[in-house]
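Take a look at this one; I'll ask things after.
All protein chains but one are shown at their positions in the complex.
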Amino acid sequence: MSYQNPYTPPRKSATFDDYTLAEIRRAAATGIYDIRGGGTKRKVPHFDDLLFLGASISRYPLEGYREKCDTSVVLGTRFARKPIELKIPITIAGMSFGALSGNAKEALGRGATLAGTSTTTGDGGMTDEERGHSEKLVYQYLPSRYGMNPKDLRRADAIEVVVGQGAKPGGGGMLLGQKISDRVAEMRTLPKGIDQRSACRHPDWTGPDDLEIKILELREITDWEKPIYIKVGGARPYYDTALAVKAGADVVVLDGMQGGTAATQDVFIENVGMPTLACIRPAVQALQDLGMHRKVQLVVSGGIRSGADVAKALALGADAVSIGTAALVAIGDNDPHWEAEYQKLGTTAGAYDDWHEGKDPAGITTQDPELARRLDPEIAGRRLANYLKVMTLEAQTIARACGKNKLHNLEPEDLCALTMEAAAMAQVPLAGTSWYPGKGGF
Amino acid sequence: MCGIVGLFLKDKSLEPQLGALLSDMLITMTDRGPDSAGIAIYGGAPAGKAKITVQSAEPEQEFSGLEADLAKAGIPASVTLKSTHAVIEIDEGKLGEIRAVLAEIRPDIRIMGSGESVEIYKETGLPKDVVSRFDVRAMGGTHGIGHTRMATESAVTTLGAHPFSTGPDQCLVHNGSLSNHNNLRRELKREGMSFETDNDSEVAAAYLTAEMAKGKDLGKALESALDDLDGFFTFVVGTKSGFGVLRDPIACKPAVMAETDQYVAFGSEYRALVGLPGIENARIWEPEPATVYFWDHEKAA
């Protein structure tokens, strides 16, 4: 090294970064794509890029306590004889028994019930623990139809026809053999220990025209009592929302790409679908174009973490939000308490996503009875209820500051955007301007 | 940020003085809003006739020959000029037709309000100037409302001035700030209502019109407003024969009312009421939050 021969430090490729290199080596060594749980980990434009415009002189804020800010919402007001009345606009998303332990499902039911909201079954059917501890339970109707039967259909409070989810719009499910215990195998009519694949399309209908007839059948079976939700992954939200409405849905559930899954290919999670932020306005536009905004309710999910996210989703036009990943964290997923055990699995608290392997130290995404026992469903349920209530209070705080006596009176005009991307996706002005990309029709 | 007044006469002998009384009430409220002012007077029309109040930025040019042009278009009318405004009296049956005709023959004319009874005058500027420009003091009538505006989030224009009229003989003045008017405007537009401004108060007026179009009377429409309108408001509204007051459930925006055997009066402040006859012996009160107050000549009769 000298003035004549200067040192060039080693330079790593931005394209072939360390993570990419490790993935290539892993694929070469194992011959299988990376499967994991959770939603996208890449950074995408999100609610963090939006801010609320609180009231001051041109608008007046509300005080707390006596000056009420209503948080209730009714889902399924269009056709169902028994719509679902929720105290808070935050529901628990569908997660299967199989992916989660029985205790975890019970905890979700307990927490949701304490907070006055609903929880949802998943791919794998309805368990007694879950039904018993959930005051309001949404029963998912999935392509696999695992555990599907008319008795559970009738003891559900609503039916959610799952067409897709944000982590994998267009994809099916995958539950690896490690988690197919005797009970899971029996509920799914499968041999124990095999890798269970779930279909990506429904076995007996395809497209909106068939869906309309499928919805008719479900309504006839349940005597037009239950609200029918249609859940789609965020990819073409304008058309999918419009078609769900045309097919006769009471509620549209729209899941952005931050929405989690129990187990899917990493390449799918990271490269298919749209950020939640980008999904809401087109879906609301579809509802407005059909004159159905607030008549067919829109539930948005995928990356909802705080009362601010709830308030922002509602301001953009959603009627409610749904949480999955955040609910799991609230009951103990990825808790640093288990750091030593995460280390043994080659990961760290906060990064653990091998939910499909069934070795969850927190006892949530597992069918191992020893691990599952670690989760006390009563305590975990209480934690979830606390979290739901905090989020609600946070959303109310923001709404009151914007002068609203109902959370649902938040409007897009109460928001500004920090980035051009968020301004374009949410169609709200860049902070300090009255403009967003696309405004003016180009 | 605004001052509002209203006067509903029970004693017919006061009717010739309506314009003068209301003018003084409104001028007293000038401090609360210097941007624009407006007044609606319900004076009745000859049986079978209707009135339409129009405004123009170039009244001399636009209003000249208007009577003749309307007659040519098949609408016999008598046009009375008042500064930037004109009141067109036509057969009641032509009320639906005249808007389209005006849009055709005088596209730049703006319609302030219409109906069997109401005349609406509003302009940018102070109440005293607006009142004298339209010679409001000389007008008689059964009831009327007035407004002086301090603009908040929408433009200071003639159309942005109150009262807002969105239906025949219906108008509204508002003090406060609504917090859900954008969503509500979108809904009302889908239901077929049209809007001239970005003003929150226009949304409130349109909302009441839409509710009354569903068959509600003004009182019932105001009750629904308590559920559907968010934010802060004191409304004074007029219909052909009625007069209503509503404050939001929090009721921060000021409101004072006075009632005697001769009238019911409303002011943003007590000062607005002090010139009324017999005010010393009137029952004076502040309207309760979330309570609909409603008087109607036809129902009283």
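In order of appearance the chains are A and B, and numbering begins at 1 in each one.
As a working rule, contacts are C-beta pairs under 8 Å (C-beta built on N, C-alpha and C of every residue); 3 or more make two chains touch, one makes a residue touch a chain.
The definition used in the following text is that contacts and distances are computed from a predicted model.
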Query = Which protein name, taken from UniProt, belongs to the chain you can't see among "Transport permease protein", "Protein GlxC", "Acyl-CoA dehydrogenase" or "Cytochrome b561 bacterial/Ni-hydrogenase domain-containing protein"?
reply = "Protein GlxC"
Ask   = What are the shown chains that the omitted chain is in contact with?
value = A
Key: Residue in contact with the excluded chain [from A:L51, A:L114, A:I221 or A:A235]   = A:I221
Inquiry  = For a quick check of understanding: of A:T40, A:T127, A:S144 or A:N334, which residue touches the chain that isn't displayed?
reply    = A:S144
Remark   = Touching the hidden chain, out of A:R25, A:R155, A:R197 or A:H337, is A:R197
Key: Residues of chain A in contact with the chain not shown   = 30-32, 144-145, 148-151, 153, 177, 188-191, 193-195, 197, 199, 203-205, 210, 213-214, 216-217, 220-224
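What we mean here is this: only the chains that are shown with their structure count from here on.
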Key: Residues of chain A defined as touching chain B within the complex   = 55, 57-60, 62, 67, 288, 291, 293, 402-406, 409, 411-413
List of chain B residues in touch with chain A within their complex = 152-153, 176-177, 179-180, 182-183, 186-187, 190, 230-232, 249-250, 252
